[in-house]
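Of the protein chains in this complex, all but one are displayed in their positions.
Note that the chains are named A, B and C in the order they appear, and that numbering of residues resets to 1 at the start of each chain.
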């Protein structure tokens, strides 16, 4: 056997769009882990995991999976409202937990979740802020930390889905609570702003609209959200969440410094091809965040396995997750109330 | 004589950075006008106008110039606080007036100025919102008006000067009132947002900072200002004014529509050269707004001459100028007070 | 009068696409010159010059114009085959001559033309290598001359017209001799390569094709020509001429140096707008070389006026024009014969 020794046995909860991506990565790309169990409500998804990925045992009840299987770690990629209870159950069962972002939607539940996590300091808990693993953000972070752009003045984070995703979002949001535009689309941006600036926001001004997708009104969702944040160290930030970009998946971060600026993902280039056509000179665009962040998803999970093996905790803590959630919620509250919201973390 | 018949005789007040550009254009590029008089405080500037441009008569007192010269029109390119009194004097003297933006800094004075202008409906009054004449903005406006990007959702306007301009700004702001970062740097963006959306802002949240240039604190100025605007038709907008871009003059406008987006001036390309060096692949940047908008300055003045000849009024009215000023001031007020400001136009 | 004193009285021969552009520039933009006469075969063009531009006298016979009018300079923008005889006639009449490129198509005639020009060293003769006046090429030249990219290794020049120009070219080439693809489309590139490298080509390998426009075969023209040149100092160069770019007017120059590269006009950006649409992220393209080089056309003519006023000769000599023609013809000869052609200048 040339493969590195397998140390971690794992199960996964959730095999949807992101869950199936994680499952495939665990089987095909991640070193030092065996995915031996999977839980989902959908029979076809379970059949796919068993037949295509070779996952030994499948379940419809996550508690049953955790109780029966001899696993070291569980990946929680179920709908967000279930994250807290699943994490609590898994932590109490002695497992290491990788939980997708956001931690949850209800702050009370998330606080309980954090309490349980903090009572088990020897088990790894890692949440899915995968952008910190993306090579472009890491490159930007390195430049910033080396002082290449001086002091940060302003940041701007766009999380805007393509029109091509509207149908599946509408279906999803009809059945479940998305958490609102800022929680759903900008929680990564919030995390990045905190990561780059080491500052916390103290005030938010959020505005939402449904100009591009009035049909979202019926299901209590907004197509666009814009929020301006005042940070405690003087940095100013703008967040934009949206669901209706004609060209593709616009995940853009701007970092203005006193001696230079960076933009990450200014255009969502699909690949290295430039097309010269009757339209002009065009770079085709990515449609899918999964495609955009495929390597980051792999690297964060590889880091989780490393943490489990070494007994170390990840850089991003559950407290980071809670703060990001509170900030995104404050933006939403501001938009809902039509007034400034002071943020206390 | 092959030149088109000269119909308009003109004087100019102010021969500084922008004034000298206008003067040169009037002599070398604009059809149908003769620049026969110039007023400035500086002897060298007057000598330059006389000797290099061939301007017949020069003055240090603008009233004297207006009284003595047989002119049809006057160009006011003096410091902003003087715009109202000069405009009032010239309108009352029966002249057509081209006045640089902003109209003034004090709203009372500007209102009086508007009153006088409105009492002389047969004289042309045009203010210098030259971006409406820039070919890139016009191209963007055409696409928007043709419905190519659907309904506007969001706009973002950056007016950020290069570091190379800091010294001259500091000198200028020590002696004069700039009007504040939003009035000084974003009044064009405000005009463009109104022009593109046909909507008016109802609420502003402004924040300012001096992270990049703490020395500005002493003279009561800010290096950066960021404001978020809520428009009466649902559009959301962000303004950024700044004075410390390392790369050059960043005048950028983003227009997000429901079916597509436009960015004007995403990068301030100096020319059509791409440089491949040890830094990577680089487009050199423009440093000067004068260079950036040279053609727009010419075209707006040519349009003014046309208006004078035809007895027509320009698209941009004095009311547009007043509204833009009020909006920029509201952003500043919000930053000063640390609270939301409701805007009544 | 604020206009600078008029010193040069001029006539123009040819009012087609380029001729009318020059005529308009002479009337509206160029300082120190009066366009008082125009010659063309087409009545409407003459009427336009008279009525719209205010040109006093119009002619159908260029000799009549030269004989009758009291002019100092003539602009020759007639079809290329007429350039030599017109230049000879004008030089012999004591006029300063601005002649569009190329100098001619027949080398014997061009040599005679040069002889006459050289016999009148006090009269200015300037040929229309306007790219040397374009700000982007000048910027590139400055970087090269300052040693910023080290020693030149390789150059690549594209002169490729858009599909939108095919119809007018086919009409033109049916009636007249274009000189062949390399003479018609790459003579500027040849001039630029000589200008940048200070080297002369010694060998050419040209290939032509009609894949994109087989209909050109009937009129003895080629749609694409590619030639590789060996220069006497070791530089290698590639020329591409074409008539069928889907996106626009691709006039691109690459300069590879030992310490860096430059590309001028890598993409033919129409303006400063970026479009985000279902196609991806697009920069619209220029269609017209006239639009692309409008400022260069103005600046070269202004320089001509300056030369006439000062009695100086331009940087580009008639010998430069002859050499460029010989080189372009050698590329064509190589393509026609299917073998390498040694170049003797």
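One rule holds for everything that comes next: a contact is a pair of C-beta atoms (placed from the backbone, for glycine too) under 8 Å apart; a residue touches a chain by one contact, two chains touch by 3 or more.
In this text, all values refer to a predicted model and were calculated from it rather than measured experimentally.
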item	value
Of C:62, C:205, C:276 or C:304, the one touching the omitted chain in the full complex	C:205
Of B:92, B:118, B:168 or B:282, the one touching the omitted chain in the full complex	B:282
Contacts of chain A with the absent chain, listed as residue ranges	1-4, 26-29, 31, 34-36, 53-56, 135-136, 139-140, 143, 149, 259-266, 269-278, 284
Residues from chain C at the interface with the omitted partner, ascending	149-154, 205, 207, 209, 211-213, 223-224, 226-228, 230, 234-236, 238, 240, 242, 244-247, 256-261, 266, 339-340
Missing-partner contacts on chain B, residue numbers	163, 245-248, 250, 267-270, 275-285
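Methods note: only the chains that are shown with their structure count from here on.
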item	value
Residue-number overlap at the chain A/chain C interface, same or different (half cut)	same
Relative orientation of copies chain A and chain B, as a Cα rotation angle in degrees, nearest 5	180
Centre distance in Å when chain B and chain C are each reduced to the mean of their C-alpha atoms	38
Intercentroid distance (Cα basis), chain B paired with chain A, Å	43
Geometric centre distance via CA averages, chain C-chain A, whole Å	57
Where chain C touches two or more other chains at once, by residue number	269-270, 275-278, 284
